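Missing here: one protein chain of the complex. Every other protein chain is in place.
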């Protein structure tokens, strides 16, 4: 089988490195273009990039010459992990030049004609692509996005509840890993023996993205879910793995057994990067823990625990996802697999 | 002025060591008795205790011979930092033997005739002491307690709101320091690069103590406040300083300026261990932080930040207190100063 | 092919858990017996053991009933990760009962008739087994050991130098991971924002084991290497991976290129658990790092870096090994594979 040829925009950053790691030996994709900022271009990736993930840089990318972040690139579509400032203009340019753009950036997430995808939850939102192409005058190109890394930890269990019981209100308190800030990101002087009660720009994203993700696609548009999210976001001294403390008020009363069953039974997909279990609910009183559970399902499983009735709202629980796999590069790769499966690429 | 002679029950533990540290050069108190468990007794404190706080063990306690935790001890009253299992029987025995017991333990906190004190908030609860003595047949002895260390972080700002606007419901998510678990306490293998979503026995305490603390003393009894608290408690990799993420629904609507003013204007006391400011509200977007703010007011100030309107409840904020000073030994010392000031000792 | 049936002594500890993890799907071994201390026996492993490694406990061991640590067990040989106090008597009892004992404990390491193995370095020391059996009156049973986890980080590069140039003196300063202390092991209150300059009993091991490992087997005995090791051992806040800072004085002068070549060319074995590269020498100025390099070769590669001429001795370098894989359970599994390969089991 011929592999799809992919380019990575922002290839030297931490999410870019995750793409490189996840695409090694991928059965459907091969990297044919790596693009990064000015100081990297015309260098082989091995020189342009200081590898920050465990183990050595994969051999297969070392000699690829880094190119400027401009279309065209020699590939069939691009993954983007550009900073949101740069992303808006650049991703649009790639789409306009005919490239499907599968983006981890926040720039287009809330645009009404751009899918904000969690593949297991809302693949019908891909229906927006046609509108997007027409509205923006794109040809073959288009943009799809994946959510903010903190949203990915709690949106899946919420989706399980929303579709069955309806969600009314949600309090979220996040404890987010340092890798979410990129590299160099959080100064060790700030986070050692400490917790930071503020992540710039994060709370508004956490309060708005889930309603779009869990929205209904009808008549060519998304009707957002009507629940309210209140978010307080904290940075903790953890390498990978965003934890969310959740209280949820439902529209319809139900039992804890039913809540649990809806979460556990939320179907996974049959795509290459799909985990065996999309949502795992654990019983041990002291789980999920970032260090022990972030790699569940190779970083693609959402792990839920401490599910109990709440004394103000209906239920409380804790949800964990790997923020640079399921919360970033892994979700984008899964989205690419979904796009192929559905015939969009 | 002659100093009050004090004993410490559980003198070798981490809270016991804080008592020793805080009482060095205290103008009103001198330590005359140190009591600890079997393996420590008959040894000088310098040999019985591995000092775990910064700096060297204070000279003045090194030669005090550690005694068994049994009355009588050669002192006017005792501070207790006993584990709750042991505390119930032992603290009662000391009270019965005529010793005022100023306890940091959870054993008697929720007993209806035992004051659960935050000196600035509810000193009128000392009125329970008379009932307690009669009901339990104590002579000169009695028991007063201070709250759970996590409760101390959010009860003060809540008190400011309760007395002015009335509190209806409160969501609390705590991020608690490792020193709260004592020594050796939390294994480094559990908390490095990690967050623990469970602290045994903690959530019920956080959900119930504040209502008693903010209760009204009338007719010789406490009428508990009628708000509901929902708590999720987490352990984070921080040495000292418990952080609470708070959303609060009030009975009466008000402006954020008023909320802030009520907190900042909550009066401090004029006792030796009272901080200049009981509650400080900070404006910097990334404060309070445990490492930077736990020592505010020598560890006795509650620092509040990130005060904003909430989109589900009325207001949200973050509150921090030093868990082994204001949340444990420091509160007990302040309670002792209060008892003297009010003539109970 | 029929698998060898193995038992694990000390199955619930952190090294015991590593054995369980490493033996899942092992082509030559299957676990048929798990033995642990009193409070675990007669329980299924899933209940007896709180799993502390990443991910969930492997399914295949969950229902195995934990047995007392006494011979006989239903297996062909045993891996032991017993504390050294218990190990002396128990390991001897198993050997006497006919079981080969492949031990990670320190109890027998320095006994003159017991091999102290690093499979790539000194497999000829297996010649001691015959003497051991005769001297101790063992039948089919015997004891082999692997070195202290800190020694494993620097003994391999030293072996490369010893065999070619001769080693005269070695200064070692270790920075050791918390997992080396077992569970609960190091208190988080001790190691957060800290370094501990003392590990009980460690420096004497580091100063003596390498000479035996690099000794010559002749006339049925080990003639220890004659170099001197000076060790200062520190505990640092790292989950896994022991780092050693090394200065070495050689008997014979040589170039840095030769030093490097001897290390890199030190042959690996063809056994199942052998890494592709036994010793990897890296060029990046800031490597090896515990978090990035401990899993090289699935935790079985020794990673060396910062190799430079020294201004007092001949060369200096930094060496890293994964302390619970190559430094403990992984070495023992490799030793078992070696014993099979050489016909001892």
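Letters A, B and C mark the chains as written, and numbering starts fresh at 1 in each.
Rule of thumb we're sticking to: a residue touches a chain if its C-beta (ideal position, glycine included) is under 8 Å from a C-beta of that chain, and two chains touch if they have at least 3 such contacts.
Given the structure is predicted, the values throughout are model-derived calculations rather than measurements.
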- prompt: Omitted chain: which shown chains does it touch?
  reply: A, B, C
- line: Out of C:62, C:272, C:316 or C:342, the sole contact with the unshown chain comes from C:316
- prompt: Thinking of the whole complex, not just what is shown, which of A:190, A:264, A:298 or A:341 touches the missing chain?
  reply: A:190
- line: Considering the complete complex, of B:18, B:291, B:306 or B:326, the missing chain is touched by B:291
Message: For a quick check of understanding: of C:28, C:67 or C:289, which residue touches the chain that isn't displayed?
response: C:289
Interface with the undisplayed chain - residues on chain B: 52-56, 192-193, 239, 291-293, 295-296
- prompt: Please identify, in ascending order, the residues of chain C that touch the omitted chain?
  reply: 169, 171, 173, 175, 190, 192-198, 207, 228-230, 232, 234, 236-239, 243, 245, 247, 285-292, 305-306, 310-313, 316, 318
Field: Contact set of chain A toward the excluded chain (per top definition)
entry: 14, 52, 178-179, 183-193, 237-239
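Everything that follows uses one rule, which is that only the chains that are shown with their structure count from here on.
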Task: Mind having a look at which chain is the central one, using mean CA positions?
output: A
Message: Counting only Cα atoms for the centres, state how far chain B is from chain C in Å.
response: 47
Task: Please report how many Å separate the Cα centroid of chain A from that of chain B, as a whole number.
output: 42
Message: Going by the contact rule already set, what residues in chain C reach two or more other chains?
response: 52, 192-193, 239
